[in-house]
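Shown here: the complex without one of its protein chains, the others still in place.
Let's turn to subunit A:
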Amino acid sequence: MADSPLARAVRWDTVVGALLIVVLLLSFGFVDGFGNALNLSFLIGNTLPIALIALPMTLLVVSGEIDLSVASTAGLSGAVMGALWNQGMTIETIIPLCLLLGAVCGLINGLLVTRLGLPSLAVTIGTLAAYRGIAQIILGSDAVTDFPTQYLDFAAGRIGDTFIPYALLPFLVLLAIAVVVLHAAPFGRSLFAIGASEEAARFAGIRVKRQKLILFTVTGLMAALTGVFWALHYASARYDNATGLELAVIAAVLLGGIDFDGGKGTLGGAIAGVFLLGALQNVMSLVNVSAQSQIVVTGVLLVVSVLGPRVGRQISVARAGRRAAASTPTS
């Protein structure tokens, strides 16, 4: 944290932040229809599902784990929401139930990883399929669209004629909480230690399994919240909502400089990565790039994002090594 201004400047998360600004400026200048408030509110609104899940996903990846089932949990939560709504339950009851269900989904992932010692990659590929399957069983191929208007308006609307969607405000609160938890609280500090060396963390008295269980549970909860938001934002609860969203989330988080091997990264970087991805998708749609080509771009970004921080780290390690060498021989 106390690196020189130069060293800070080459950190990958600041690189991504700068890249985001450049992309935004170029888009304002050269892409027709980008700069108006309505488009910007679309950009933000469409990016919010990625951003919401990216919050716990960042913490999870920092701790050396991953959850690929988040999009399925979101889909399941949407499907349950639709099914219960069809049953005539009030939305005020349904939403807490959906969130609870998401927490349970996350808890199951967490228990499989921490109690049975299975790799989270494998566990959550399994639950990715399982949760999506349950969603389909529950809702079939129905689409539930007739949610109360004030909820739909909140999820899809913006504040007056500004570019700010209503939903951005609660997201900013959640972002602030996540930043504090990861970067200022003991919990976050222990996550970095776990991700960098789980064994050393255990030998330092950190309750590794408990921390991971909490994280998986919160991730499930946030995925369910995203599922609720998705169904309201697009006014459609279907079993296949948010399919493939996990790829976008992970691409964005890695793009933001969170090390896939754990132990490194900042939430600022991750969120910059999320909105960089969101902006690129928005621009590509505006200039009529096909959906298939957009996926190619996401894939390339994913590879670049795994590669980039590594190159940056080589540079900074070499620099630190020289510094230490400079100090040791003069004892």
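Simple rule for what comes next: contacts are C-beta pairs under 8 Å (C-beta built on N, C-alpha and C of every residue); 3 or more make two chains touch, one makes a residue touch a chain; residues count from 1.
To be clear about the criterion, contacts and distances are computed from a predicted model.
Student: Report the protein name recorded by UniProt for the chain absent from the figure; options are "Sugar ABC transporter ATP-binding protein", "3-oxoacid CoA-transferase subunit B", "Alpha-D-ribose 1-methylphosphonate 5-phosphate C-P lyase" or "Gliding-motility protein MglA".
Tutor: Missing chain, UniProt protein name: "Sugar ABC transporter ATP-binding protein".
Student: Considering the complete complex, identify which of A:Gly17, A:Gly78, A:Gly263 or A:Gly278 is in touch with the unshown chain.
Tutor: A:Gly263
Student: Would you indicate which residue among A:Leu172, A:Ala200 or A:Val303 is in contact with the undisplayed chain?
Tutor: Answer from the full complex: A:Ala200 touches the omitted chain.
Student: Pick from A:Leu25, A:Ala122 or A:Ala185: which residue touches the chain that isn't shown?
Tutor: With A:Leu25, A:Ala122 or A:Ala185 as choices, the missing chain is touched by A:Ala185.
Student: Could you please point out the subunit A residues that touch the chain left off the display?
Tutor: Touch with the absent chain occurs at residues 1-3, 180, 184-186, 189-190, 192-193, 196-197, 199-207, 263-264, 317, 320-331.
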